[in-house]
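Encoded as structure tokens, the structure appears first; notes follow it.
This part shows subunit A:
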Amino acid sequence: MTEIPKEEYILKCTSACAGCPSSLILRYVLKAAGPDTVLVVPACCTSVIQGIYPNTALNVPVYNVAFAAAAACASGMSEAFRKAGKKTSVIVYAGDGGTVDIGIQALSGAFERETDFLYICYDNEAYGNTGMQRSGSTPVGARTTTTPGGKTHAKKDIDAIVAAHNPSYLATACAAYPQDLFKKVGKALSLRGSKFIHVLAPCPPGWRFSSEMTVEMGKLAVKSGIWILYERESGKVTINGPSKAAMIKPVPLEDYLSGQGRFKGISQKAIDALKSQAEQRAKHLQKEAEGIC
Partner candidate 1 sequence: MYEIRIHSRGGQGGVTAARLLALAAFRDGNYATACPFYGAERRGAPVVSYVRIDDRPIRIYSQIRNPDLVVVLDPSVMEVVDVLHGLKSGGRVLINGATTDKIRGCPAYAVDLTGIALAEKLVVAGSPILNTPVIGALAKMGIVSVDSAKKAIREMFSDERNVRAAEAAYRELVI
Partner candidate 2 sequence: MLTIATGNKAVAAAVKEVRPEVIAAYPITPQTEIVEQIAEYVTSGELDSRYIPVESEHSAMAACIGASITGARTFTATSSHGLAYMHEMVNWAAGARLPIVMANVNRALGPGWNVWAEHTDSFQERDTGWLQVYVSTVQEAYDTALMAFRIAEHKDVLLPVMVNLDGFVLSHSMQSLETVTPGDFVPPLHLPHAIDVTNPAGYGTLTGPDEHFKFRWEIEQAMRKSVRVIADTERDFAERFGRQYGVAEEYRYEDADVVVIAMGTLGKEAEVAVDLLRNEGVKAGSLRVRWLRPFPELDLSGRDIVVIDRDYSFGFGGVLAHSLMAKSRIEPYSVIAGLGGQEVTFDDIAGFVRDRTPGSETWFGVKGNV
């Protein structure tokens, strides 16, 4: 087992909901990053979780910035630190809306310029901070306040979009696998250039499951194969252990869906679509991992 530092950078006074995956993820991100770190946070749940001025629950500097601006702000910050000869890690910590929707232009620009930073998208598959409206990252069939009948479009494949920028490092992670996340953040920060980690964040109030089930829901996402843990380094794909196991013997997707109120009454057509999307993604990643494509 990897030794996880005892130091806490997220203090016990957050305004997070019970069972919040975002603060759980951030806890391990910061343990891996250490104190010489600045977080750049666009509008998202973490804007609220860190507390109300003049208090802050975070023990590293946090620069809150406008919704669409995180990656660009981090670009300027990273360049200024490097110009001053400082190695300070610049980490964007953004939700899915701020990443796949309104922030995608700045994200693309920063990666194209090979900005030396780590971009972490914690993905609860909707605009959680404003009460669960659909985002580009909401999966098909999921009910949100703006898709009361279930979303009719597929989840945007942000990983493929980011991969097209040839980042130094790209990985997926999940709130239910903190050791794996810790290792990936450490690896990302050891590399120069633009790094991206996409973390699934099962959200109790948003997905409508009880707050002690966050970790369980994350495990089901991985075990059912709807969320695949992998890394992409200099073009080479490695599928991580839990997902390798899931590819051999997955748990039924229905086990994952049935525990969430957002999928209540989901049509068979939407379930089939989710399954086929998951299968295709798995096949493609397996081929890439085997060096076939």
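Quick notes on this one:
The rule is simple: a contact is a pair of C-beta atoms (placed from the backbone, for glycine too) under 8 Å apart; a residue touches a chain by one contact, two chains touch by 3 or more; residues count from 1.
These made the cut because all candidates are chains of the complex that A comes from, given by their letters.
Since this is a predicted model, take the numbers as computed values, not measurements.
For subunit A, the touching candidate in this complex, among 1 or 2, is 2.
Contacts from subunit A toward candidate 2 in the complex involve residues 35-38, 40, 47-48, 50-56, 58-66, 68-84, 88, 105-106, 108-109, 112-113.
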